[in-house]
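Note that one protein chain of the assembly has been removed; the remaining protein chains are unaltered in position.
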Amino acid sequence: MSQYILKIDCSDEKGLIYRIADVIAKNDLNIEKNHEFVDQENQKFFFRARLIGNIDTVALKSQLAEVLPSDANIYLGARRAKNIVLMATKESHCLGDILLKNYSGELFANIQAVISNHDVLRELSEKFEIPYFYVSAENLERRAHEEKVLTILSEFNPDLIVLAKYMRILSSDFVKHYENRIINIHHSFLPAFIGANPYKQAYQRGVKIIGATAHFVNDNLDEGPIIAQDVIHVNHEYDWRAMQRAGRNVEKVVLSNALDLALEDRIFIYGNRTIIF
Amino acid sequence: MSQYILKIDCSDEKGLIYRIADVIAKNDLNIEKNHEFVDQENQKFFFRARLIGNIDTVALKSQLAEVLPSDANIYLGARRAKNIVLMATKESHCLGDILLKNYSGELFANIQAVISNHDVLRELSEKFEIPYFYVSAENLERRAHEEKVLTILSEFNPDLIVLAKYMRILSSDFVKHYENRIINIHHSFLPAFIGANPYKQAYQRGVKIIGATAHFVNDNLDEGPIIAQDVIHVNHEYDWRAMQRAGRNVEKVVLSNALDLALEDRIFIYGNRTIIF
Amino acid sequence: MSQYILKIDCSDEKGLIYRIADVIAKNDLNIEKNHEFVDQENQKFFFRARLIGNIDTVALKSQLAEVLPSDANIYLGARRAKNIVLMATKESHCLGDILLKNYSGELFANIQAVISNHDVLRELSEKFEIPYFYVSAENLERRAHEEKVLTILSEFNPDLIVLAKYMRILSSDFVKHYENRIINIHHSFLPAFIGANPYKQAYQRGVKIIGATAHFVNDNLDEGPIIAQDVIHVNHEYDWRAMQRAGRNVEKVVLSNALDLALEDRIFIYGNRTIIF
Partner (left out) sequence: MSQYILKIDCSDEKGLIYRIADVIAKNDLNIEKNHEFVDQENQKFFFRARLIGNIDTVALKSQLAEVLPSDANIYLGARRAKNIVLMATKESHCLGDILLKNYSGELFANIQAVISNHDVLRELSEKFEIPYFYVSAENLERRAHEEKVLTILSEFNPDLIVLAKYMRILSSDFVKHYENRIINIHHSFLPAFIGANPYKQAYQRGVKIIGATAHFVNDNLDEGPIIAQDVIHVNHEYDWRAMQRAGRNVEKVVLSNALDLALEDRIFIYGNRTIIF
């Protein structure tokens, strides 16, 4: 018996659950988990199920397509550890946290490589036996640097790219290669403090909370669909460096939670928003 | 077109969703919201849907009973404002918060009465035109006092009784009259600090968080199924009275949230736990 | 024996605590609470103490001025309930919460009046015997409307004005009359979602947290010094109206907490930030 993940989004119509459940029942599959959401305003239907049984995924997909509206997106695949590549710059807390979780068997993923624009995190990555690719950006235009990174990525063709404090902005061209497959951690509760040094901005604005946001990367910097956010309380005793120190715990936990959701195919990207089951 | 709430719990079997969806589809009903949960360990299935259409609830219920396991509990009713009676003692923050929400039209309920073992909150209740019943416990045994309260309650036969800081313990006999229909707010993050004066206990234990718990009342004091909990952080500057003051905000918000869930029939009681959709 | 609040801010110098403690000791006063903070970056010193004893405040102030740097701001006064005027528009949750806390003796303040640009909240205010002033803005320019409000305010000369969901923007001129004495509740975690309908903005941005911010009002809309902030988690099931409903609890609690801090003179305004003891 195998586990499968089924994800469907389409226009909402009467009887969708019935039609899906009918197909699943006829294939003698068991539904282990099942979530559904309808955006009433836009009449849009979202469905995710974890199925158990033995199936021909191609056949099942086409049976589903027959009974669903023509605009349906159907994802169906065996539940499996995804391949991921981590990208980072100099800070070790997010990268290290993911490497550690992976090392202790808590990450449902296969880390293929770490790519960095600095050589700082090589030792840490190699401690955990993850290949490290240092791609210096010095004396390179953005395009040239990104091409070098893309070349390495193409060797691995990862399911997901995780920006674990990768401090360079990615171009639209780069993002297009891995659309909806790049997750970033931004060190503020977006949409506050877009751009450089959010903690300095937060300190200057005098906020009483700081936070972190994990999101998919799209064309517009820091404006991709949000997956997870959290905050902690600060007070006047925190200068921006103290905020940065305290913020690291939020950053790594938020990224870790978002990554778990993505690795289990629990996220739908829906315009600028996410539906998470 | 009317709205209905359908709640089902039963042993889990293959195809339950299909069978339910089939009945709903054949009755030409639209599912507006739909949640499902299976407790894998105990093979128990929970389902709640908000339906839109025009139905004969008795007929629909019997159609569902036919296709569901014999241990199925099926609740089906028009979505409507529930009748509630509030019970309180002397503290006004929870009672006042509910009266205020009701006054501003934010509570999906009909408050029938306030019952108290003191006369302190009469003025407040009557400001909001809610009948107030003062049932002194002085010189009365528990049984005798509770019978007086039960007599008043029987006039109203409320869907729910809300203990908004009612500081007397209810006997098993009392509770049996309104099984699974009494909601209490306890001023600690249960199971910590069961019993009298949780804030004093919390202060003496030196905790760094205090909280509140809304739960259904069953036979065992403070041990009923939990609906909602929340906490706030405290520090050494809080003596127990400061904790009590700060705790009031948590108490009223937690009770308010739990009440909203109950008023929308979003809660299943499942042994000592709750499933909340 | 009386209680006094002493607040000092000045350039930091060696021995400030010693000098202040010396003056206090010589006046035979007891320090009940005492907080201090030095902004190292800007060499700025902040001090607040609650004193017990019997003093000539004018004399004590001048003794302190003698030993402190020439840029020192010294506030010294008997601890007393402040006079406040509440301003609101149509929503009752923040106003009602404050009226209720005041009614039950939990607010260390004297509410002098409610002023509104609508007549909606009159009944609620008068239930709690607070004079209600309806100043319609219809057919009036901002200046003319504000002058009417200022005329009413000048009768009361409140220590603090609390904007409990007052949905009109105040002009610089208005603000200048009550500089650093106006507290507003904004229904987002500032600086996110400045301006109109933050919940709609939050929904459109797809955030996973919503929040509220209490701040002093200065010239720039939603940019005054922040006193308190908090957030709650939301998910894809929240449309903007559900966010608004859920947000009300955060709004009222954050405003209530900020107001308590202001009523106890625990806040220093320091540029765009606050120091809170």
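Residue numbering begins at 1 within each chain, and the chains themselves are lettered A, B and C in the order written.
In this text, a residue touches a chain if its C-beta (ideal position, glycine included) is under 8 Å from a C-beta of that chain, and two chains touch if they have at least 3 such contacts.
Remember, predicted model here, so these are calculated numbers, not experimental data.
Visitor: Among A:14, A:80 or A:93, choose the residue that contacts the chain missing from this document, as touch is defined above.
Guide: Here the residue in touch with the unshown chain is A:93.
Visitor: Please identify which residue in B:152, B:167 or B:231 touches the non-displayed chain.
Guide: Missing-chain contact among the listed residues: B:231.
Visitor: Mind pulling the subunit B residues that touch the left-out chain?
Guide: 37, 40-41, 189-193, 204-209, 211, 225-231, 235-237, 239, 270-276
Visitor: Could you list which residues of subunit C touch the chain missing from the display?
Guide: 14-15, 17-18, 21-22, 24-25, 28, 30-36, 38, 40, 233
Visitor: What is the set of subunit A residues that contact the non-displayed chain in the whole complex?
Guide: Answer for subunit A: residues 91-93, 96-97, 100-101, 103-104, 106, 124, 127-128, 245, 248-249, 253, 256-257 touch the chain left out.
In this text, only the chains that are shown with their structure count from here on.
Visitor: If every chain is a node and every touching pair an edge, decide which shape results: line, ring, star, complete or other.
Guide: Here the contact pattern is complete, since every chain touches every other one.
Visitor: Quick check on subunit B against subunit C: do more than half of the interface residue numbers occur in both copies, making it same, or fewer, making it different?
Guide: Homomeric contact, same residues on both sides for the most part.
Visitor: Using the average of all C-alpha atoms in each chain as its centre, how far is it in Å between subunit B and subunit C?
Guide: Their C-alpha centroids are separated by 35 Å.
Visitor: Between subunit A and subunit C, what's the gap in Å when you average each chain's C-alpha atoms?
Guide: Roughly 40 Å separates the two chain centres.
Visitor: For subunit B, give me the residues that contact two or more of the other chains.
Guide: There are none in subunit B.
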